[in-house]
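Could you have a look at this structure, given as structure tokens, before my questions?
With one protein chain withheld, the remaining protein chains of the complex are depicted in position.
By written order: A and B. Residues from 1 in each chain.
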Amino acid sequence: MKKIEAIIRKSKYSTVRDALHEVGVNFFSYWDVTGLGNEKEGHVYRGVSYSTSDIQRRYLSIVVNDDFAETTIKTIINSAGTGEVGDGKIFVSNIDECYRIRTGEKGGNTLK
Amino acid sequence: MKKIEAIIRKSKYSTVRDALHEVGVNFFSYWDVTGLGNEKEGHVYRGVSYSTSDIQRRYLSIVVNDDFAETTIKTIINSAGTGEVGDGKIFVSNIDECYRIRTGEKGGNTLK
Partner (left out) sequence: MKKIEAIIRKSKYSTVRDALHEVGVNFFSYWDVTGLGNEKEGHVYRGVSYSTSDIQRRYLSIVVNDDFAETTIKTIINSAGTGEVGDGKIFVSNIDECYRIRTGEKGGNTLK
């Protein structure tokens, strides 16, 4: 199983959620975070310039079976963008095991 | 070391925390998230029906030594449930290294 973490613009959330639903990804968790992106602008601190404003982002954490990872990633890339810098990032990592608390069962079937 | 992430009902938090304390898991972090579970009900969108209401969940992140992982998972399963759908999920992943900031020391001893 794979964990797909996407840090997106808050304004694109409902577009991304609906696009994920359309490809069958109905279960995930999200919360709001502050993002420091790679903006080289704004004030100068010890010779390097940084963005002065932190950006409010939405963090989506989605665990899927391996054969769903590519679809999930493509769907986010195709729905979360505006074309402007700051559209966000996706990070993919491995999940060793998954459990459904109600039944105690484990494995990829709990993700369906 | 293993990271155990549990997404539980907020109403079960203190029961889960006390159960973890009883088996010696005294250190973890938590925050509140919104959960989209696998509810196939509610309004219909492009032919598929979804839950209309997002659910407030509590996200627990617990890093433990390998020999503590099973106890931690069992304790959550045994304490977080109500028997109704929506009791939550547990995800297990690998942690390569761990540091205690105060001392700079690393390794599994920093988890004890």
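Heads up, the rule we're going with is that a residue touches a chain if its C-beta (ideal position, glycine included) is under 8 Å from a C-beta of that chain, and two chains touch if they have at least 3 such contacts.
All of these numbers come straight from a predicted model, not from anything done at the bench.
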Using the touch rule from the top, list residues of subunit A that touch the missing partner. 2, 6-8, 31-40, 45-46, 48, 50, 57, 59, 73, 76-77, 80-94
Against the hidden chain, subunit B presents residues 1, 3, 17-18, 21-22, 26-31, 61, 63, 93-102, 104, 110, 112
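Here, only the chains that are shown with their structure count from here on.
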Mind checking the centre-to-centre distance between subunit A and subunit B? Centres are C-alpha means, answer in whole Å. 18
